[in-house]
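As you look at this complex, bear in mind that one protein chain is not there, while each of the others sits in place.
Per-chain residue numbering starts at 1, and chain names A and B are given in the order in which the chains are listed.
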Amino acid sequence: MNTRPFWISLVAAVGAAVVMVLPRRRLAALILVIAAASILPFTVKNFFVFQMTLVMVYTVAILGLNILTGFNGQFSLGHSAFYAVGAYTAAVLMEHGGVAYYWTLPVAGIVCFASGFLFGLPALRLEGIYLALATFALATATPQILKSTPLEHWTGGVQGIILNKPDAPFGLPLNPDQWLYFFTLAVALLMFIGAYNLVNSRSGRAMMAIRDNPIAARSMGIPVELYKSLTFGLSALYTGVAGALGALAIQFVAPDSFTFLLSIALFVGLVVGGVGSIAGTFFGGLFILFVPNIAEQVSKGLAGAVFGIILILVIYLMPSGLGGTIRLWLYRLLQGTR
Amino acid sequence: MTRSAPRLLPLAMLGLVVAWAGPALAQKKYDTGASDTEIKIGHIGPYSGPASAYGTIGKTIAAYFNKVNAEGGINGRKINFITYDDGYSPPKTVEQARKLVESDEVLLIFNSLGTAHNASIARYMNSKKVPQLFVATGATRFGDAANFPWTMGWQPNYQSEGRVYAKYVLQNHPNGKIGILYQNDDYGKDYLKGLKDAIGDKIKIVAELPYEATDPTIDSQIVSLRASGADIFFNVTTPKFAAQAIRKAAEIGWKPVHLLNSVSASIGSVLKPAGLENAKGVLTTSYLKDPTDPTWKDDPAAKAWAEFMQKYYPDGDRTSAFTVYGYLVAQTLEYVLKQCGNELTRENVMKHATNLKNVELGMLLPGIKLNTGPKDYFPLEQLQMARFNGENFEVFGPILAGDIGGGS
Partner (left out) sequence: MELFLHQFLAGLATGGIYALMALAIVMIYQAIDSLNFAQGEMAMFSTFIAWQLLQWQLPFWAAFFLTIAIAFVGGFVIERVVFKPLRHAHQLAHIVVFIALFAIINSMAGFLWDFSIKSFPSPFGSHPLFGQRLISAHDAGMIGVTLIILALLYGFFRYTRVGLSMRAAAANPESARLVGVRVGRMVALGWGMAAAIGSVAGMMIAPVVFLEPNMMNSILLYGFAGAVVGGLTSPGGAVIGGFAVGVIENLAGTFVPYVGRELKLSIALVLIVAVLTVKPSGLFGERIVNRV
């Protein structure tokens, strides 16, 4: 198998992450990234375009998790549930409602925001490991709920729903894979800019204050409960939109696509990319898509073991993830030049 | 006259040679994935994750193609068998299918496992016109020749089997009460549909209990089934749970007429762990030879299979019916490819796959043959009922044809 595309995109990701973290170069970095991303689909095979679309989908999903865990300190192992809700919302709307694919995204977002907010309310009382467990329980229960008889008419039950990939609009000379790639790219960029602005705003600082010292935050007048629930909702929104995009890319939804293994994958992507690092989420997405494939190439029988070993090595070398480590290096580098 | 005659002869000979070799040369046609020296075959299986027990099927197939290659290949071409893990997750199946077709450029994909998983790639495979052959699932939806002409099943479909059990019960226990335990997914529900459709309301179903593949035990369901008063037990479970069910039923002293689905009717991997004494009297339907059944001790086909396992897949579990399944399905593909000769196009592959006429394979039960036609996309439709007597399965009754998708 040709792994060259993976290494190219890895280098691009690292380069982008470095440039992103440099002060005053952000706009240039953004333009560079968009340019590189736009040229990509025309230089590689369709299959790789499909894979990169999935990488972007996972990146947005991880970004959602990052907002909750990285910036607000709430532990979640249940984001596969929100991903599933987003995916099924899109699928049901397209299948039963004949809704066009681009409208499914905002609807999925709103539905997921609501469900995230609602879940966030009882979760307010739970901390750390207990919250992790409650969210893990949510993730485990989701496939069962999706399969259940009351919902079967809408969800298609265990058979799932098959979707159609949209064609390029206005007769543009793009095949469906390429069009979906650009569509996903646009949505992902929007989400990134949104996340970036959020983090650098007053609300963002409030979120992070709650993460670092909830008691002090409360004493400063931040309505902690409201913020925590809203953050949960927002995080679910991001992951839900990712789920809807993912459903379009895969063209299929079924309950078994959304087991807790997905939650774990997103969590791994979060940590490997760097908790609290927005740019790092792209690396996380790359990791969870490509590394299992690489592990399978190394050893058929022990693919899982190889994956585990690679994961441990990555954590050893970069305990704060790629984003965190790059920030650390740059800090040291800039310190040295002073 | 004498001048031109000598010139005519070589010309005529040349003409003869061209006429003879011409069609053969002209008939060598290849699609992506086939060449003079190799045929690339794609496969996707659950080597990790919750269904990893089925990963052994893929390994058996790989071993079989090693054997084929060692013995010269198919029509002189080596088989390049490429298999990927999908972890039993449909999105991954989609990714691996696209990788096989677009990156590895295989001629066809065969025996991919799982109903949702095959469903997730069916539209793609059909739009790309790549054969999705002999899928590893008995779900009835994969014989839809009209809408998915490039997708074909292999094993007797689950609904047919359900109907066979229904027929048996209607004939022999018309006043009984049925209790069902089924896995809450497409496999379980398909069996359920077959049985219920054929039973109608002629016999009462007093309990219909699902379980999840992720449940640790099904002991609670067995207790409930006994309490429901059922005296006929339709057991639609995968091997681990089938063994648990057989053992628990014996433990609590419940002795119904026990109908076990063929997926779990393996002496070595299910009945033995459950306790051979506990499994006495269990009924099932069969289409392949159970290697642990003493009936086939001296059977030449079984011996050949055992030799194959010893030489090419020594780590394989010789008590598991999955390895026999993999062996048979690989042999089926071998047969189809052989029939294609030098015309290894995807269309020709489908043409021959839909043209199987009474094909016999050694490890199928005597009398059971593969049959397909342009409208009949179910190669195996025959089943025979068997009863476990504590040592082996005794087949009884006639070979029954399934009712779904019958006819060519």
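Here, a residue touches a chain if its C-beta (ideal position, glycine included) is under 8 Å from a C-beta of that chain, and two chains touch if they have at least 3 such contacts.
If you're wondering where the values come from, they're calculated on a predicted model, not measured in any experiment.
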### Message
Among B:48, B:93, B:331 or B:392, exactly one should touch the missing chain; which is it?
### Response
B:48
### Query
From the list A:110, A:137, A:208 or A:224, which touches the chain that is not on show?
A:137
### Task
Identify the residue among B:184, B:235, B:371 or B:392 that touches the chain left out of the display.
B:184
## Note on the structure
The listed residue (B:75, B:147, B:172 or B:220) that touches the chain absent from the view is B:220
### Message
Which parts of chain B face the unshown chain closely enough to count as touching?
### Response
48, 50, 52-53, 55-56, 184, 209-210, 212, 214-217, 219-220, 223-224, 227, 239-240, 243-244, 247, 251-253, 269-270, 272-273, 315, 317, 319-320
### Interface with the undisplayed chain - residues on chain A
69, 75, 122, 125-127, 129-130, 132-134, 136-138, 140-141, 144-145, 147-150, 215, 264, 267-268, 270-272, 275, 301-309, 311-312, 315-316, 319-320
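The criterion applied here is as follows: only the chains that are shown with their structure count from here on.
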#### Entry: Chain centre separation in whole Å, for chain B relative to chain A (CA means)
38
### Query
Residues of chain B touching chain A in their complex?
47-49, 83-85, 87-91, 94-95, 98-99, 102-104, 115-116, 119-120, 122-124, 141, 184-186, 189, 212, 214
### Message
Please output the residues of chain A touching chain B within their complex, sorted ascending.
### Response
1-2, 45-48, 50-51, 54, 140, 144, 147, 157-160, 162, 246, 250-252, 254, 256-257, 259, 261, 296, 300-301, 303-304
